[in-house]
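Only one protein chain is missing from this complex, and each of the others stays in its spot.
After this line comes chain A, so read on.
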Amino acid sequence: MYDPTVARLTYRGLLGRRRAVILGALPVLLIVISLAVRGFSGADDQVAADVLGGFALATMVPVIGVIAGTGAIGPEIDDGSVVYLLSKPVKRPAIIFTKLIVAIAVTMVFSAVPTLVAGLILNGNGQQVAVAYTVAALVASIAYAAVFLFLGTVTRHAVVFGLVYALVWEALFGSLVEGARTLSVQQWALAVAQKVAGGDLVTSDVGLPTAVILLAAVTAGATWYAGQKLRRLTLAGEE
């Protein structure tokens, strides 16, 4: 299923100069914030959890997911260069699967790794906060990459929709509307993190079984549908 050539093209496209700068900016910001917080208020488990939950998991991970997920396929469909992948004896679900792996890997590297580093800076992994949020970031990376990769196959405006989902739905509605929280990748990831941390610093509105089922379902569904979408992708049109 995994095609190394598709992966190489996707990596090089994703980590091109401009996108790499955007991907790198948020993690750098997180580290800077963590250093500042630690410097001003010292090691504090609650503050660490607030920074990692409020900025790393709520903002950074979904935004990185949007950039990596949509960027893994959207630009190629947009400019038509995907034709060079599609006009090959390579199964289209394999193309999607490979791009998903790449998007997940990039999202993890640019979100989970800085989350761990920030956590260690903030309170040296006291009460397992750093590890718990890193696990949450890893789990969320998978679901975000899949969802935003799928978005990249259905709309030219995947980045906009992705950011709206990540920032408006997850951040805003999630805090206002009860039901929205159940349908939030962030909350599902937190459910897993809660299990890891054990204490009451990390909490989720969703139970662990529900979270795991929804995570798996969304990831699998988005990937399957993206594969179908690519099989039916038409590059036509009188321009």
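Everything that follows uses one rule, which is that contacts are C-beta pairs under 8 Å (C-beta built on N, C-alpha and C of every residue); 3 or more make two chains touch, one makes a residue touch a chain; residues count from 1.
The definition used in the following text is that contacts and distances are computed from a predicted model.
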Per UniProt, the name of the complex member that is left out, chosen from "Potassium-transporting ATPase KdpC subunit", "Anti-sigma factor antagonist", "Phosphoribosylformylglycinamidine synthase subunit PurL" or "ABC transporter ATP-binding protein": "ABC transporter ATP-binding protein"
From A:L9, A:V37 or A:A158, residue that would touch the chain that is not displayed: A:L9
Residues belonging to chain A that touch the chain removed from view: 3-6, 8-9, 12-13, 16, 79-81, 83-92, 231-239
